[in-house]
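Left out: one protein chain. Kept in place: all the others.
Right, chain A next:
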Amino acid sequence: MSPVLELDAITKRFGDTLANDAVTLDLGRGDILALLGENGAGKTTLMNILFGHYAPDAGEVRVMGRALPPGRPMAAIRAGIGMVHQHFALAPNLTVLENVMTGTERLWRPVSDTSAGRRKLAALSDRFGLGADPDARLGDLSVGEQQRVEILKALYNDARILVLDEPTAVLTTPEAKRLFATLKDMAAQGLSLIFISHKLDEVMAAADRIAVLRGGRKVAERLRGQTTKAELAELMVGRAVARPVRQMSPAGSPVLTARGLGLRQGGVDRLKGVDFTLNAGEVLGIVGVAGNGQAPLARLLSGTERPTAGTLEAFGQSLGSLSVPDIVALGMGRIPEDRNHEGVIGEMPVWENAVLERLPLFSRRGLVDRRRAMAFARQVIEGFDVRGATPRTRTGLLSGGNVQKLILGRNLIRHPRILLAAQPARGLDEGAVAAVHRRLLEARAQGTAILLISEDLDEVMDLSDRIHAIVGGRLSPAVARDRVDRQRLGLMMAGEWENAGAV
């Protein structure tokens, strides 16, 4: 059977960097191909060439044996290629139906044929089990539902080849499971799919074939049954990476306690009756599906929001009314959930980002002490291996992993007594994840009390001594890491924590 889609020796150069180096791929009818690679391996560039956003420097794309004109998105759409972007290309103020129909009708038509559109959309929803209310305003939908709309939009354009760019990056675990079930169903009905990912688990779960990209080259292609996660990880990174292992060690005395902590905003309880105790030298994991109160909890602990009920005490001192500089001065390190929007200011140089949250320490009589601030930044860069950075580098130029090392460094270099780590490894590639985890465990060994908030079950299981689940703004009782398994934690994350064996 001849392939539906062929990419033949695609090469693309940006300045001095070779983003794609003679990459060849093919895709058959009903195939699910995973494109696996670290950030910057050239996956997205390759897909943008396929979709006509970029013109390749060499090589060509063929659909059903016919070459596509380079750099022409409309030609790609007409040939039946649909793209589901990581950051959806949808208008939040339009309805689902309007979004799906946008761009499908000629501009000069006097009226839009919505009833035909509605029928076609309903038929597609039915056929692929992608339920969506055509009259709902897109902005009111959850992220998972918006993604379904983006897929429906591609199908509405009669796509036979669907490309999904990191489709699970924004989804919760159950939503991701559902997405993969849908994808398999679509493949069974004759569609061909490519999805881009850097997560080994989902690649092994959903793909028939896996192409590994590294440094712009295709380094391997494997059938799912003939490879292992370990082999794929090594192919992707180019060397064997091992995540660090937690050593048992006794916890110290309590440093941070929350009693009946609550946050009520706009008549909604974001957090309710939250109790926990964090001890020196331990990692306390808080695991849960996104949107269950992790972000408000992190804001309370970071000092950017005040609790409306209960107490939060560190070293016997109430944190409830302290400002951010006070909390930082008290010896609390903070790793925010959104490193690029909260953790650093991309337009500022590295040295300013290194000291911004502790400016009072690096200033005298209102003047910033540049020399000391620069020295501090240099220390962080060297001590924490922030690659490609000097104190004067614009921070926005650093990769996600290096930004995270900068944030970790500016906190850990001063040996904080408490460290709040919210989603510390989210979106990082394998090598960077291992580095971040190693740093956290080192800090723990030196007596830092770490509160780890994460959606990643494996991360929480790897690092934590005790674990709470967070559901609907409430915390489960803590359970010892050694007395739970994934099933039990999964149940707790669904809100079932009676008889969970609390300690």
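FYI, a contact is a pair of C-beta atoms (placed from the backbone, for glycine too) under 8 Å apart; a residue touches a chain by one contact, two chains touch by 3 or more; residues count from 1.
Following the convention adopted for this analysis, contacts and distances are computed from a predicted model.
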Undepicted complex member, UniProt protein name, chosen from "Aldehyde dehydrogenase", "Phenol hydroxylase component", "Branched-chain amino acid transport protein (AzlD)" or "ABC transporter permease": "ABC transporter permease"
From A:Ala75, A:Leu359, A:Ala434 or A:Leu491, residue that would touch the chain that is not displayed: A:Leu359
Touching the absent chain when the full complex is considered, from A:Val324, A:Ile413 or A:Leu457: A:Val324
Identified contact with the non-displayed chain, of A:Asp158, A:Glu347, A:Glu442 or A:Asp458: A:Glu347
Residue, one of A:Gln147, A:Ser302 or A:Asn402, that touches the chain absent here: A:Ser302
Chain A, residues in touch with the chain not shown (by the definition above): 14-15, 302-304, 323-325, 328, 334, 336, 338, 341-348, 352, 356-357, 359-360, 363, 366-368, 370, 394, 397
